[in-house]
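Shown here: the complex without one of its protein chains, the others still in place.
Letters are used for the chains, namely A and B, taken in the order the chains are written, and counting of residues starts over at 1 for each.
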Amino acid sequence: MTHAETLKIQTRGRGTYEITSAVEEAVGRSGIARGLCNIFLMHTSASLILCENADPTVRRDLETFAARFVKDGDPTFVHDLEGPDDMPAHIRSIFTQASITVPVEDGRCKLGTWQGLFLWEHRTAPHRRTIAVTVMGDA
Amino acid sequence: MTHAETLKIQTRGRGTYEITSAVEEAVGRSGIARGLCNIFLMHTSASLILCENADPTVRRDLETFAARFVKDGDPTFVHDLEGPDDMPAHIRSIFTQASITVPVEDGRCKLGTWQGLFLWEHRTAPHRRTIAVTVMGDA
Partner (left out) sequence: MTHAETLKIQTRGRGTYEITSAVEEAVGRSGIARGLCNIFLMHTSASLILCENADPTVRRDLETFAARFVKDGDPTFVHDLEGPDDMPAHIRSIFTQASITVPVEDGRCKLGTWQGLFLWEHRTAPHRRTIAVTVMGDA
C-alpha cells in the first residue's frame, strides 16, 4: 500500500522550520499503520534534518556553525549567479540531506522523544519549497 | 510485508559501535528475502554511518577529524546545558545521518565487501541508544 502527497512550505529565508506535524498529518491521511515514511525535498539549496526540538538555542548554534562551515561570498567559488549565499546553500544541502526515511508504527512516525523533522532553508531570501511525502506499508 | 523491531545498544561513550550483525539478525527474523531495510536511530546526539570495517584506524582517524570539525566547548555555542560535548554531538549527528536504508537480497543486507553499519556515539558519557529496524519486501 502506497500513499503519496506533496507539502508546500513557505520559508522566510535562512533558518529551520519544523515540519513534524505536517508530516504526521500526511501519515494519518495515508491510513497506513506500519511501514515507512519517506520525506523528500525537491530542491538543492535547502535540506531536511532531524534535530532536537526542545531548546531553540540548538538551532541557533547550528546556524552559527553552518555560517563558519561554508562562508557566504567565499571568493574561491565560481558559481555566484544568485548571490553570495548561492553556492554555500548547495554545499550545506549536500553535507546534510534531502531525503529522510522514518519508521511508521501505530499510524504515527516513530521518532525519539526529542526528535523533530525540520526543513532547513539555506538561502537568505524567502522561498516556497516542495516536499514529497511517500508512505508505504500495511493498514 | 513489513517487519519491525527495536534494538537497544549500550555505548561506553564517544566512539563507533558496529551493529551490522544485530541488523542482519533482525533481517533474518523478518523472513523477508528481497526488499529494503531501514535503520533509524531515535536520538539527536548520536548517528548512524556506513564505514570501512576492516582497519580500525579508519574509525580512529574519523574521531580525530570530527573533534576538529566541531570542537567540544566551543565558546560561540549557547546550548551547553549538558556539557561541552552537548552541542557538538547535535552538529555531528546532523552532518552525518540518523536514518540509513539498505537493500535486502536473499534474506541478507546487500552491503559492499568492506561496508559495516556503525552507531556513532557523540556524547562522552555512556548512553543506552534505541534503533528502530524496519524491513519491507517479499518473502
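By definition in this document, contacts are C-beta pairs under 8 Å (C-beta built on N, C-alpha and C of every residue); 3 or more make two chains touch, one makes a residue touch a chain.
Keep in mind that this is a model prediction, so the values were computed, not measured.
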{"item": "Given B:L7, B:I49 or B:V78, the one touching the chain that is not displayed", "value": "B:I49"}
{"item": "Residue of B:V27, B:A46, B:A89 or B:M136 in touch with the missing chain, whole complex considered", "value": "B:M136"}
{"item": "Missing-partner contacts on chain B, residue numbers", "value": "34-36, 49-52, 55, 57-58, 60-62, 64-65, 95-97, 100-103, 105, 110-115, 136-138"}
{"item": "Positions on chain A where the hidden chain makes contact", "value": "1-2, 4, 36, 38, 40-45, 70, 76-79, 81, 87, 90-91, 93-95, 97-99, 101, 130, 132, 134, 136"}
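As a convention for this text, only the chains that are shown with their structure count from here on.
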{"item": "Intercentroid distance (Cα basis), chain B paired with chain A, Å", "value": "20"}
